[in-house]
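Apart from one protein chain that is not included, each protein chain of the complex appears where it belongs.
What follows is chain A.
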Amino acid sequence: MLIYDIWFLFIYMFFVGNLIFVSKNKHLLVVLLSLEFIVLSIFFFFLVLLMFIDYDMYMLMVFLVFSVCEGSLGLSILVSMIRSHGNDYFQSFSML
């Protein structure tokens, strides 16, 4: 919670997103949401970085496009899973 710098915000958002990603959830949608959250934090920090080095933000737009593609891919996986299993519960995934 300590915000000395804008850098700490990034660390915190990134960590929280990862934590949700690795946690045991009931729905697949939560995992996808956590991935979006991670993407969002990286977008924010990329913006700050580019601002500090006085660089044009074209790369940021490219990043945005690709992250959106990734999100849509995740959603399509979710849809196909719901179509085959009827729900998105995924607690049966295990190492063994």
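Throughout what follows, a residue touches a chain if its C-beta (ideal position, glycine included) is under 8 Å from a C-beta of that chain, and two chains touch if they have at least 3 such contacts; residues count from 1.
Basically, contacts and distances are computed from a predicted model.
The chain absent from the displayed complex carries the UniProt protein name "NADH-ubiquinone oxidoreductase chain 5", chosen from "Geranylgeranyl transferase type-1 subunit beta", "U6 snRNA-associated Sm-like protein LSm3", "Elongin-C" or "NADH-ubiquinone oxidoreductase chain 5".
For the options A:Ile6, A:Leu19, A:Met57 or A:Ile82, the residue in contact with the chain missing from this view is A:Leu19. If you put the missing chain back, the residues of chain A touching it would be 11, 15, 18-19, 21-24, 91, 93-96.
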